[in-house]
Every structure is written in structure tokens, then in C-alpha cells.
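Yeah, one chain of the complex is gone here, protein chain that is, but the others are all in their spots.
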Amino acid sequence: MPLQIRYFAWLKQRTGVAAEEIDLPAEIKDVAALKAWLGRRHPRFAEACAAGGIVRCAVNHDYVEDDRTLLPGDEVAFFPPVTGG
Amino acid sequence: MPLQIRYFAWLKQRTGVAAEEIDLPAEIKDVAALKAWLGRRHPRFAEACAAGGIVRCAVNHDYVEDDRTLLPGDEVAFFPPVTGG
Amino acid sequence: MAVRVQEAIFDPGRLLADFTKARQSTGGIASFLGLVRDAHGGRTVQALTLEHYPGMTEKQLHAIEAEAHRRWPLLDSLIVHRVGRMLPGEPIVFVATASTHRQAALDACAFLIDWLKTDAPFWKYEETGEGGHWVEARASDKMARDRWQS
Partner (left out) sequence: MAVRVQEAIFDPGRLLADFTKARQSTGGIASFLGLVRDAHGGRTVQALTLEHYPGMTEKQLHAIEAEAHRRWPLLDSLIVHRVGRMLPGEPIVFVATASTHRQAALDACAFLIDWLKTDAPFWKYEETGEGGHWVEARASDKMARDRWQS
């Protein structure tokens, strides 16, 4: 399943990439599984996810929880808690 | 006892004067007594005072209650509830 | 800290720009601008005249401003209030507060306008299509003020 992945702020430094196009194995169906799968590519991303509560996820520009089911073509973004304003 | 009296907004229209200098009889000692005394000069001011809660008083630019003791030279102002801002 | 009571019309953008200048340590500036409305209580308003009590007005505004500085860590504040006759769309009052903390700026700004509405000796006279009349005080203004009592 083709997906667009994006990383922001210090998570981008952890992965070393701002964006990547991936082809997800069929057994990876939701955000939780995607995080685990990406963690194997980027050990320092896995570290951040393990720390708990500091990695937010958005799919197609909306905040989602870990149980969000992924669909082909989704744009999935990972980032730390926001600090604008 | 010499006092400066001032009236504002529609109370000024009730008395017909914006300000008056009065010489208060010695037995008039506080704001409550002054209101009664002024009410005899200005029947429509007495009416407004009788209506309750709609005549505010300030002495020397500070809000006071009816039991405020008057001193020679005080500037005493009467006005309706304020509506600025 | 500054209080101004004036007949002259003011430019709210200019006031905010001046208030904002050279603020290297200020995190946030909150402001409130009150404007003359063209309608009130179902009637068309042609003009509004603000009467006030010169001397007491300034004293009360300074006291309200000092109270805000006592309650919140403000770096600066400004209260500008017009008196005299004004037309719909014209500014009546401008309040601004500066703080390193946005919540302090926002709360102090709301506090200033709430207290000003109930404690500063201004009275509005409205000219409508049906003649002129003094505006009555609103119970909701008293309630808005009282929520700041501690």
C-alpha cells in the first residue's frame, strides 16, 4: 500500500528525512502498526515513540489516534506536540 | 457648612442645574441627610432618590455610601449608574 | 501605564502600533476596542454623546488600572476613552495590556473593560430616529464586573 510519510521539527532530525514515500506491507493496517514498522527503519524514531505521549500523528491533515486504519494514498505525518502562537 | 454639589446625566435635567454651592445647616451631617435636604429644593431629585438604587453619590471623586459624613468644602456629586465603555 | 480622556477621535491601529513599539521582552498584547453601534435596542442610533465627570473620571481610571497591575504581572497598559459627540462606527474606548504571559494580558484586558463599564463616571446619551435619551445601565455589566471580585 503506497503512503506518504512526513516528519516535522525534531522528529525530522531523528529520521534524517522530511518526507518519504513508502510501500507498506499488507499486514500493516493502522497507525500503531505503521509506527512500529517505521521504527525498524529509523531506530531514533522508535525511541521517540517509546517515550510516550510525545509523538503526534495526523492523517490527511487531521489529528488521529493510533487505531486509525490506513488507506492507500494517505499522507501520514508525525510530529512533537505543537508550540506555535 | 459650605459644599459643592454636582449633578450628571439625567439627574442634571431633574434639578435644572449642573452644579450649585450650598451652605448646609449644621444638623445635616451625612449623605443621606443631604439627599433629603436637596430633595426639598428639587422635588424631581427627591423622586429619583425615592426610586431606589438609581442615584449614585461620590464625595471628592470617590464613591460613597449614604452614611458618609460630610466635611466643609466637600465636592458631592450625584449621578445615575454609569454607562461608559 | 497611561490613561487618556479626550474628545478627539483616535485611530486604534495607531494606538496599537505605538503600544507595541520596542517590546523586546513582551510576550503578548491584548486589546479591546469599543465602537459606536448604529443600532441599540431595536432603534437606529444617529449619534452618541458621552458625558463624564472631569477629575473623577481620571481618578477612577487610574485606580482601575492600578488594580489590574496589582492583580496581574503587567509590563504596561493603556486606557483611552473619548467624551463628547460621536457617530456610528467611531471608536469610543481602547484598552491594551502587555505582559510576558498571554493569559495575564488577556485577563487584565477583560478586567479593565469590565470595571471601566461599571466604575468610571461616563454616561451615554443616544440620538435615535425617535429622539434622544440617556442609555440605561445594564445588569449584565454589573455581573461582568462582579465575576472579578475576590
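Structure notes:
Letters A, B and C mark the chains as written, and numbering starts fresh at 1 in each.
We adopt the following convention: contacts are C-beta pairs under 8 Å (C-beta built on N, C-alpha and C of every residue); 3 or more make two chains touch, one makes a residue touch a chain.
From a predicted model like this one, the values you see are computed outputs, not experimental measurements.
Within the full complex, the chain left out of the display contacts the shown chains A, C. On the side of subunit A, touch with the chain left out of the figure occurs at residues 6, 8-10, 58, 61-63, 77, 79-85. Interface residues of subunit C with the unshown chain, by the touch rule above, are 11-18, 20, 22-35, 37-39, 88-89, 91, 100, 102-103, 105-106, 109-110, 113, 144.
Note that only the chains that are shown with their structure count from here on.
Rounded to whole angstrom units, the spacing between the C-alpha centres of subunit B and subunit C is 27.
In terms of their C-alpha centroids, the spacing between subunit A and subunit C amounts to 48 Å.
The distance from the centre of subunit A to the centre of subunit B, with each centre set as the mean of the Cα atoms, comes to 72 Å.
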